[in-house]
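Before we start, here is the structure in question, set down as structure tokens.
Every protein chain of the complex appears in place save one, which is left out.
Right, subunit A next:
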Amino acid sequence: MEEHLLVKMAKRQDKKAMEKLLQSNYSILKGYLLKMTLNPTLADDLTQETMLKAVLNISKYEHRGKFSTWLITIGTNLHRDQLRKNKRLVYSEEHMELVDHHNIEEEFIKKIEYGNLMKVLKEIPEEKRVVLILKHYYDYSYLEIAEILDCPIGTIRSRLHYAIKVLQKTMKGGEDIE
């Protein structure tokens, strides 16, 4: 069923429609929060809080852009609120979860690659990392990112440029990254 129909039904308190919306956007939201926080436990908590907030405030959703964009905006704001409360965010390599694959070698390689990716992203300051994630992984335009993060397009552009410079420096100097 098309997203805008599901949203209409969800606004009329149709629980099944709301569940379908959450299911279809779960991977996008969790993937984003995972890359942003670099902490799977925190990402899980934020995913749950974000979805809860979305369910409770579905009547306020204005149909501007995709539903996933709205979820990402909520998630970003929740994460920002947590940072303001000075919660310690710890990057934990042991708790990374992967999809079950039959091929153990492939799984091992994916774990290494995923670990390296997280290490690379960790080098970038949080506010710049968010821009890079939204641009590179979700292909949002500068304008859309500016709306999500509530800052000027020029700032978005310079943060992205900074993130890329840090990444390139890390990739040149980092031995783990291949």
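Basically, contacts are C-beta pairs under 8 Å (C-beta built on N, C-alpha and C of every residue); 3 or more make two chains touch, one makes a residue touch a chain; residues count from 1.
In the analysis below, contacts and distances are computed from a predicted model.
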(message) Tell me the UniProt protein name of the chain this structure doesn't show, selecting from "Carbohydrate ABC transporter permease", "Phosphoribosylformylglycinamidine synthase subunit PurL", "Zinc-finger domain-containing protein" or "Electron transfer flavoprotein subunit alpha".
(response) "Zinc-finger domain-containing protein"
(request) Identify the residues of subunit A touching the omitted chain, counting contacts across the whole complex. (result) 15, 18-19, 22-23, 26-27, 30-31, 34, 44, 47-48, 51-52, 55-56, 98-99, 110, 113-114, 117, 120, 135-137, 139, 141-142, 157, 160-161, 164, 167-168, 171, 177
